[in-house]
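Below: the structure, in structure tokens.
For this depiction, one protein chain was excluded, whereas all remaining protein chains were kept in their positions.
Chain nomenclature is as follows: A and B, assigned in order of appearance, with residue numbering initiated at 1 for each chain independently.
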Amino acid sequence: MKRAAFTHRWIPILLLVPQIAIIGIFFYWPAIHALRSSFYLQDPFGFGETFVGMSNYLSLFKSAAYGRAAIFTVGFTLIVTFLSLGIALLLAVKADKVLRGAKTYRTLLMWVYAVAPPVAGVMGVIMFNQSWGPLSDFFKSLGWDFVLGVHYYDTAFAMVLIAVWKQIPVNFIFFLSGLQSIPKSVREAAMIDNPSAAGRFWDVTFPLLAPTGFFLLITNITYSLFDTFGIIDTVVKGEPGNNPMTLVYKVYVDGFRGNDLGGSSAQSVILMVLVLAMTVVQFRLVERRIHYT
Amino acid sequence: MRSIYISIVRRFFRCRRNHFCVLFVGEDLTGEASMKRLSILSAAAISLMASSATAQTEITWWHAMGGALGDTVNQIATDFNASQTEYQITPVFKGTYEEALTAGIAAFRAGEQPNILQVFDAGAATVIGAKGATIPVQDLLTENGADFDINDYISGVRYFFADSDEKMIGMPFNSSSPIMYYNVNAMEAAGVEAPKTWEEFETVTAPALAEAGYIPLAQSHSPWIFVENFMSRHNLPFATNDNGYKGTDTKILANTPELKMHWSHVKDWLDAGYYAYYGAAWGDNQTPFEEGKVAIWLGSSGSFGGLAQMDLPFEFSATYLPYWEAVTTEPTQTFIGGAALFAMSGKSAEENKATAAFFEFLTSPEVQYMWHKETGYVPITTAAYEMAKADGYYDRAPAAEVGIQQLSLPAGENTKGYRMGFYVQIRDVMNREIGRILGGETSVDDGFAAIETEGNDLLAKFAQTQSQ
Partner (left out) sequence: MTKSTPRKRFKLSVVVDHAVLIIGSIFMIAPVLMLLQMTTMPDLINMKTGPILMIGDQLDDNFYKAMFKADGFSGANTGMRMLWNSMLLGLGFAAGKIILGMMAAYAIVYFRMRFATFAFWIIFTTLLLPLEVRILPSYEIVQRLGMLNTYQGLIIPLIASATATFFFRQYFRSIPEELVEAARIDGAGPFKFFVDILVPLSKTMIAAMFIIMFVYGWNQYLWPTMITTEENMFTLVRGIKQITQALEGTNLPEYGRANMLALIAILPPVLIVIFFQSWFVKGLTESDK
């Protein structure tokens, strides 16, 4: 803050008040409220509540369904992150290399950024329709009896595919601009040192992209955890059944659909702690990234 | 065509702030809209204008009836508004049953509840448990001078939404029961009749249908049909405390030998190709029946209206839900499913009077008969049933009578209904475990043990929310 220039007393406070007020009312109040509710069991209509201590948390740790959702969430996050980063990196490297049609490719590969996740989910549901979905038919022709909504792993596969499709553009944009910011001199030097394209990529380009990659890793994990809600909700068609679901979707199902306010608040608090831990890691990485550049 | 769009767009933006503008847009579409739709819109427009002139009592009704069912709901509301001048009702579609219930609860907590809220069977314990949230429909009607007699209602309908003293709390509205639909052509091709018992299905019907190239059986709502109504059809207790009516310290009885016997057979049928499972979503299981792939489909009696309108490529009919002779030789009636209308508390006497007037209108034989005919839901009063019979409706559509006949079968001590809190979640648990059983991820024994354990945990949790 050494660059501070003005010393007025009230102006900065006035400037900050709207932001802090909104954050106070719609961020801190709900967060504290969630913490409190997680220790109670409450009648949905608000007529009565009982203090139950840690029992909402304990029943989560005991619950096999919650465990399954947690395991699915971890697996889903890892696979979506890995695939969408990998495919986007491949496409970005190619798009950086080609001379003809570079701009067209760039547009075609990035517009999906603007598609809302539930719309992506709707497309997936049509693609995987049980009677005539083109992709179900395709898999069936390969001998894979693909049935969305019945086979747990088929449904999970569909969710992963849709989530990856939706996330490729962001990663692509970041990787491409990362590649394009590599100075020409570095590229030319590498060209002389290392005649093989693959070798050049792993020795020079990849390390230079690593900071972008670290940053994207966190972004993609957050995406898989939270922003995929719309995809999950449309794919399961409102009936959780034996379908895979993420932890955020479970907060919604138990709290909003099932009206169990205490149990769902406890789940919220667990997620908050998780995200807090992740962000500490992120801040460390961002700091390191600043040192790089 | 384009010029029409433009004129409508202009009109729309010009009158955006005006309450009537959307209705006028509707009227512009005369050419496209069906006459029915038009009559609703114009009637609504006229009555809206009338309402601003005279001092009418306005009430709102939140419901979960989408699609064609929603059109019929709107028709009933329009007819009620046209039938008198004192009251004005506005129905609002709130999404699925679960969403409607949650929206109603949230609105109640914010003090903005509607006069009438539609709550489905699984939400009954939640809404009836919250004593101050609703006015028992029986009290509402008596206080407002209507003559109410619970015996006017069909016996299977009477007590599901009543309290332990058999006082009616919610007005049964769209009452349905699971029945067995079958493809008549398929039955003929296989040379069999619709099965009366599951034994008959297993040994005679299913093999013949499979032989004839059909998938013999599918169903749309496993927890409802193969758990809840399995209990009522065989007169088995579903929960302690008189199926949960007497108190909240209830235990669910899902881990019983009869139920597990049934599901072991279902799993065997699945493996033998006699049964198909298309997931937890309703429509995914109904579609193969409509396509003629599945010969017998267990669905709601309320599905009749939709199926009848669909112009299926085969003839279909319906009959009672089969039972196991090994379990009982005297099968009983089934539970009603569907939903009831609850009068929310915290409203003025004026508005409560309007709500009572609407309930009276709704339960009149004419309206009930119309609702029954349009949708396939059962008429809730004996008078309406008699009217349908006298009109010869069942001579024309025999399958439409199955639901109400099944609800009028002999009752048992376990058939009036069940009352369990957090039941939406309990159903979700059932759906999950059934999916796992059928997918081979767990055994029938472990699956139903899990349903019972998790169900009891949820019931215990619910009991704690109720202690004040």
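We adopt the following convention: contacts are C-beta pairs under 8 Å (C-beta built on N, C-alpha and C of every residue); 3 or more make two chains touch, one makes a residue touch a chain.
It should be emphasised that the depicted structure is a prediction, and the values quoted were computed from it without experimental measurement.
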Candidate in contact with the missing chain, chosen from A:A69, A:L85 or A:L109: A:L109
Residues of chain A (touch criterion as defined above) contacting the omitted chain: 1, 3-8, 11-13, 15-16, 18-20, 22-23, 25-27, 29-31, 33-34, 37, 87, 90-91, 94-95, 97-98, 100-101, 105-120, 122-127, 129, 131-134, 165, 168-170, 173-174, 177, 197, 215, 219, 222, 226, 229-230, 233-234, 237-238, 248, 251-252, 255-256, 261, 264-265, 268, 271-272, 275-276, 279, 286
Interface with the undisplayed chain - residues on chain B: 1, 5, 8-9, 12, 16, 22-23, 25-26, 29, 32, 40-41, 44, 66-68, 70, 73-74, 77, 90-96, 99, 103, 106-107, 109-110, 112, 281-283, 286, 303, 305-307, 309-310
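Rule of thumb we're sticking to: only the chains that are shown with their structure count from here on.
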Between chain A and chain B, centroid-to-centroid distance (C-alpha), Å: 38
Chain A residues touching chain B - in the complex, by the definition given at the top: 41-50, 52, 59, 63-65, 130-131, 147-152, 237-243, 253-254, 256-260, 262-263
Parts of chain B lying in touch with chain A, wherever the complex brings them together: 96, 98, 101-102, 105, 108-109, 126-127, 129-133, 277-284, 287-288, 291, 422, 424-425, 428-429, 431-436, 438-439, 441, 450, 454, 457-458, 461, 464-468
